[in-house]
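One protein chain omitted, others in place.
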Amino acid sequence: MSSNALTESGSAGRTGDKIFSTAAMAAGSLILFVLFCVAVFLVKESIPALTADPADLKGGVSFFTHIGALIVGTLIAAAIALLLATPVAVGVALFISHYAPRRLAQSLGYVVDLLAAIPSVIYGAWGITVLAPALVPSYVWLSENAGWIPIFAGPASATGKTMLTAGIVLAVMIMPIITSLSREIFLQTPKLHEEAALALGATRWEMVRMAVLPFARPGIVSAVMLGLGRALGETMAIALVLSSGPMIASLIQSGNQTIAAEIALAFPESSGLQTNALFAAGLVLFVITLAVNMVARWIVARHKEFSGAN
Amino acid sequence: MSKRIDVTDLNVYYGNFLAVEGVNISIEPKSVTAFIGPSGCGKSTFLRTLNRMHEVIPGARVEGKVMLDGDNLYGSGVDPVTVRSHIGMVFQRPNPFPTMSIRDNVLAGIKLNNKRISKADADDLVESSLQGANLWNEVKDRLDKPGSGLSGGQQQRLCIARTIAVKPEVILMDEPCSALDPISTLAIEDLINELKNDYTVVIVTHNMQQAARVSDKTAFFNIAGTGKPGKLIEYEDTAIIFSNPSVKATEDYVSGRFG
Amino acid sequence: MSKRIDVTDLNVYYGNFLAVEGVNISIEPKSVTAFIGPSGCGKSTFLRTLNRMHEVIPGARVEGKVMLDGDNLYGSGVDPVTVRSHIGMVFQRPNPFPTMSIRDNVLAGIKLNNKRISKADADDLVESSLQGANLWNEVKDRLDKPGSGLSGGQQQRLCIARTIAVKPEVILMDEPCSALDPISTLAIEDLINELKNDYTVVIVTHNMQQAARVSDKTAFFNIAGTGKPGKLIEYEDTAIIFSNPSVKATEDYVSGRFG
Amino acid sequence: MTVTTEVRSRRSALTRNKLPNWAPWAVAAGALVVSAALLALAGFNVWGWAVLAAILFVAANWAVSFAVEGARKAADRFATSLMFGAFIVALVPLVSVIWTVLANGIAGFSLDFLTSDMQGVRGRVDNATAAGESPLMGGIAHALVGTFLITLWASIISIPIGLLTAIYLVEYGQGGRLSRAITFFVDVMTGIPSIVAGLFAAGLFAVIAGPGFKAGIVGAVALSVLMIPVVVRSSEEMLKIVPNELREAAYALGVRKWRTIVKVVIPTAISGIASGVTIAIARVIGETAPLIVTAGFVTRMNANVFSDWMASLPAFIYYQILNPTSPTNPEPSTLRAWAAALVLIVLVMLLNLGARLIARVFAPKTGR
Partner (left out) sequence: GTTSSAAGGTSEAAVSGTLTGTGASSVGAAMVAWAEEFAAANSGAQVNYTEEGSGAGRTGLIDGKVNFAASDAYLTDEELEASKATCGPDGAFDVPIYVSPIAVAFNLEGVESLNLDADTIASIFSGKITAWNDEAIAALNPGVTLPDTKITVVHRNDKSGTTENFTDYLSQAAPKVWTEEKSGDWPTAFAAESAKGTSGVVETVAKTAGAITYADASRTTGLGIASVKVGEEFSAPTAEGAAKAADTAHAVEGRADHDIAFDLDRTSTEAGVYPVSLVTFGLFCSSYADQETADLVKAFGTYITSAAGQEVAAADAGSSPLSAELTAQAAEAIATISVK
């Protein structure tokens, strides 16, 4: 059965498919390759710092001691950003897709997307000139009334340039990313399923919970992961807004620092081993992102059988 | 539990397109009413106005009155959610929730009102509903599997089970048996007969034998031509519609090759 | 144009679940074959293996042979696209393309493959295909409107028109008439009768009268119980299946209340 | 033929447990008054008032509805308030940022500003401006062209790669090892700090084109590293939710897989893909650090991305704020920075609009 009517006519038209699938696979592989290159680049640049004598490094402590505080700072900033942005972003996306008057919804989506258009330098500048001063009274209030909670311990910063402020700025920056993707997915929820829920006598909110959210769940996770990536990797806004310093539990005092901001702040004036140490910090961030994503993927994968569309 | 429905001068629109015009009809409680008519004449559209599902479609709207035991469904201040929890619906295309297991699909409606239903009660309800929809035997071993891995007919029966599980006062069914084999169809028809003891049932069907078998009254809808609105042509006891209809169009339709 | 299909020892799986087991069947060219059987017995599943649509589902696979005029569909080097352009299919659930107008939906098979066709030819093809599916009159004034604004039955007929527009050699239809009213059903049955002059037609149907009316041969599938695979029980001339089947199960099924 | 029932005057069973339509308004008014009164005791301030009133409203609305309409309806109202609340919360920073940019930048905006570059603009020029001796000099033509070209090239690189990868993941990968690896590492890629992307691109081109090679294209490559994961992720999600039955419908017509993807799957998902691409572009168009190390920074126009240094809007904004042209009189620089930010925002706005238009042309049609 080397050739028959079915194989003969097939071969010609197949090239299109071949080319396309090869291109698609090549594109995917290219990404892997680029990422591999980035990883090699980072490893190569960071080895001298990882193996260096602590005396030659910043503060005279080994790289790993130094990076610990930065890891904590990075995670705090990202956590604040995600905790603040995710509910609001999903809420906004739902508002636009299922709550706002139909005619308005398009323009509203547009308005929120605008937030994505603002360069991080401007977010930084806005953070210092508008947001931070505006938050000072609240921080004072928090330190006076909730100071027993470690994260609100006083004395509150006089400039307002604290981790909480930086986290809020980050939240504003990642919100449009999460909103935009979630909104598009919410809009694609099969009408059949929405109607099925409504016909059972579900209220709008129950319909959202029954049909829309389960359908969109993997998409929301992806959107949040995108936002998380941005939050982990953002440099300029944090560099400008955060009055950085040593690790501290209070979010309303100056202090803490993130890896990405540390790289951006120290890189220009660094040379030699110091530069290597910064690349090593970049590598650590890479690993953190890897770990965080692994956890998220794992959570999503657990529910695969019941995945949305098909 | 069962309620009567009175429709007065109902016009149904999709945007500017008048899909169904001037319907007046009274549906008795504890009865089965069948809607028949050619494809596209507005049976589904009209059926959906009876529990305010029509307005879910963008641009869709309704003029006229639909009274449920004397209360206008379209009265100001009426919450469509309340309406729909009184009047359940099975759709023409099966639509189980793909993210829920078969069991959860059946319980979807119940859990809305009764979050803390005991496991035993829930199990009973799942079983009885699936029995009612003649699906129990086929799925009893895989209640925790997603509903989307079922065959077309199984999905449809799952949707029926889901609807009867909430025990609405009126049940609307849009071609519930079109995807079903004769055995399931028989089961569903038995179910309808049973339901009629307590509920008001309205079904849309293309199968005239089915209409003749299960319904007490039959409404024939027709459409004059493309782009024209569908109209209710005749509404009578089923026996009369199939034996001695007063309108010529009805007679032509029911005496077609497929009686 | 028409081709014969010979199936040998076909097992069909969804992942590890054996859905259909050991089917042997020969389908004659220029004939209409009907598949009947209870819901969930694997009719749709088996039908989809005849044009390699089954493998589109992740994890789904097939063992055995399906020969189209002596060429194994599942032979190595066979391009499923070629198979599908020889063997067209209409699905159980209507699925018009939402991004396309009614006209483009009909022409989808041609346009999506970038075949060149003159405007006049295209117009003719659209009209003849829609005529064939008995939809022309209802949509001729709105050919440029999206296909999703049609009623359930209209959508199904649109899908039929789309399939016959590409003139495949074999046409598989999965319950093509389940959503249709008697008039459209009649038209589709007429169409099937016509198609049979040139093509091989296989239909799945729940309507035994329909099977009796349109098919030359009938295959009865059954399932022993839940979780068990579906099997081909009996395959014979339609007249024999409905009058004098050799297997008891067949007789029970076809002599059910719905003959 | 039918009997119409007489209209009875009793209250409809369907509206029995329902709050009248004016109820939320009454609750809102009450919340405003009560919170004003509460704040009057502790010292009045408008923000506090708004926040307190909003919280009171949401709570009271829920409570009233719970009492009259029951838990479900109350939950629905509560959710609705939260959705509206979320939107308003999102609007606050937006309005504030836009207002800040407008208030600070509008004065610096003029046609000249758009059409001239920064050649000849130096400390003494700004000193003269600050002293009121001359109007604001200099402009962003060079930076605008730079940003446009670099972003364009970044898009030319990222969109096909990103989209093809998403297609691979959804249509071809089928959970294989490669596709799982890609999915995973694309996520990791989203966390690469922009400066690292810049240094990587610079390092890459140092190997290809010799040390110190800076040009627009190097910047475009750096931005692509940041942009690709956003394109992949958003497109992937949008492709995933295209119903399989559409693919099957096309396959059954004997349509090749790639044509199915191009002509059925992508058009169905186009609106989401366009949104994703817009967000991806917006994500990188404001990047500063990676561009400085890859494309350099200049004060004059350069429209060739393949050679010579190139300015960009964010770098322009950054330097004008952080290193004013005249250290002694930073005001003109600040003004230029905010005006440039305004232009950048408008640019992305137009882009967004364009993407939406494209999406609308292809998007699924609804209605008759």
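For reference, chains read A, B, C and D in written order, and residue numbers begin at 1 within each chain.
The rule is short, and it goes like this: contacts are C-beta pairs under 8 Å (C-beta built on N, C-alpha and C of every residue); 3 or more make two chains touch, one makes a residue touch a chain.
Quick caveat: nothing in here was measured; it's all calculated off a predicted structure.
The hidden chain, counted over the whole complex, makes contact with A, D.
Residue-wise, the contact with the chain that is not shown comes from D:Y319, picked out of D:Y251, D:Y319 or D:W338.
Touching the missing chain, out of D:F200, D:F297 or D:W338, is residue D:F297.
Across the entire complex, the residue among A:V111, A:I128 or A:I252 in touch with the chain not shown is A:I128.
In the full complex, chain A touches the hidden chain at residues 58-59, 128-129, 133, 157-159, 161, 239-240, 242-246, 254-255, 257, 264-272, 274-275. Residue-level contact of chain D with the missing chain is found at 119-125, 127, 206, 211-212, 214, 292-293, 296-299, 308-309, 319, 321-330.
Keep this in mind: only the chains that are shown with their structure count from here on.
Counting contacting C-beta pairs between every two chains, the top pair is A-D. Between the Cα centres of chain A and chain C there is a gap of 48 Å. The distance from the centre of chain B to the centre of chain D, each centre being the mean of the chain's C-alpha atoms, comes to 45 Å. Of all residues in chain A, those touching 2 or more other chains are 13-14, 17, 190, 203-204, 206, 215, 308-310, listed in ascending order.
Each of the following residues of chain D touches two or more other chains: 72-73, 76, 243-245, 256-257, 259, 366-368. Those residues of chain C lying in contact with chain B across their complex are 14, 36-40, 44-45, 92-94, 137-142, 149-154, 157, 175, 178-186, 206, 208-209, 225-227, 253, 256-258. Interface of chain B with chain D (complex): residues 6-8, 14-15, 17, 24-26, 58-59, 65, 67-73, 75-79, 81-83, 86, 112-113, 235.
Contacts from chain B toward chain A in the complex involve residues 51, 53, 56, 58, 80-82, 84-86, 88-89, 91, 93, 95-101, 108-109, 112-113, 145-146, 148, 159, 162-163, 166, 168.
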